[in-house]
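With one protein chain held back, the other chains of the complex are shown just where they sit.
In order of appearance the chains are A and B, and numbering begins at 1 in each one.
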Amino acid sequence: MTLSIGIVTVSDRASQGVYQDEGGPAIQAWLTRAVIGPWRAVPRLVPDERPMIEAALIELADTEGCSLIVTTGGTGPSLRDVTPEATETVCQRMMPGFGELMRAESLKVVPTAILSRQTAGLRGSSLIVNLPGRPAAIADCLKAVMPAIPYCIELMDGPVFDTDPTFCAAFRPKRK
Amino acid sequence: MTLSIGIVTVSDRASQGVYQDEGGPAIQAWLTRAVIGPWRAVPRLVPDERPMIEAALIELADTEGCSLIVTTGGTGPSLRDVTPEATETVCQRMMPGFGELMRAESLKVVPTAILSRQTAGLRGSSLIVNLPGRPAAIADCLKAVMPAIPYCIELMDGPVFDTDPTFCAAFRPKRK
Partner (left out) sequence: MTLSIGIVTVSDRASQGVYQDEGGPAIQAWLTRAVIGPWRAVPRLVPDERPMIEAALIELADTEGCSLIVTTGGTGPSLRDVTPEATETVCQRMMPGFGELMRAESLKVVPTAILSRQTAGLRGSSLIVNLPGRPAAIADCLKAVMPAIPYCIELMDGPVFDTDPTFCAAFRPKRK
């Protein structure tokens, strides 16, 4: 079972070609450094529209079989930002600890970190995690949550994989 | 566009005149020190009844055009406390980072901070934030979240305003 990771860029302007998507490639570059062993990236680029974000997440989870789906963009308070709502709609179970930790980490850098509405949740055996839009903040957040992700996917009967311990060490508690 | 701030005191006893509202005036005094430039306070006093709290929040957001609406009272576990539920009902999008930070700050003072059910969310272009009932706790919470509020309102296309940096400095990340 090869690991598939969906990468969803949510941006009106990038999806219209007004500017280049930076978040998606930044995530893919970070994951290429972090993940050991074979994996494939399944990228998508959608505007800030709930039905289109939801459709992309559902396709990546149900059709593409992505064990992990990360989004970038659409998590702030701007009127068009609806990525967390789309995420919650398609997930059957939520993972509040991801948003809490990412905000706590970002709060060490900027007091406006509380404006991030990032969430995470589970659809079937896919873990969906909202990341921020800016590449620097993406790296901070991935560094914070990635150590727990291989074990999470394993608990959901997904593919077993590991990360480069010199870059971002995965953690697995000893099972009794 | 003048900044309007709604201040909703939620209290059975204060609304019946059994005792004087202390939370509302404490918030208004704090904001008078913090906010630079013209703004108007739009105070409301309602009992701990969901329909009345919801009606006050809707009126302040939709009719009075308040960019910020703060509540005081009704966020604990007492049987009559329903301010967070009323807030969630009228908001289209939630802001979980506000409650997380306010509880984390209060937790430095008292272990019972986890009993606070404070939340925050967005209705149209209004930010609604639940504050505690006691004036001392109100100041602690405002000091924690206020630095992010001017930027939040700006992101929602609301009025641009600033705070007194010697009292509580507003923060705006540099946009790329």
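Please note the rule applied: contacts are C-beta pairs under 8 Å (C-beta built on N, C-alpha and C of every residue); 3 or more make two chains touch, one makes a residue touch a chain.
Keep in mind it's a predicted model, so treat the numbers as computed, not measured.
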Given the contact definition stated above, which residue among A:V42, A:L79 or A:L122 touches the chain not shown here?
-> A:L122
Selected residue (touches chain absent from view) among B:I5, B:V70, B:M95 or B:A113 = B:A113
If you put the missing chain back, which residues of chain A would it touch?
-> 93-98, 100-101, 104, 122, 125, 127, 145, 147-148, 151-152, 155-157, 171-173, 176
What residues on chain B make contact with the chain left out of this view?
-> 76-79, 81-82, 84-85, 96, 99-100, 103-104, 107, 110-117, 119, 134
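Here, only the chains that are shown with their structure count from here on.
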Roughly how many whole angstrom separate the Cα centroids of chain A and chain B?
-> 31
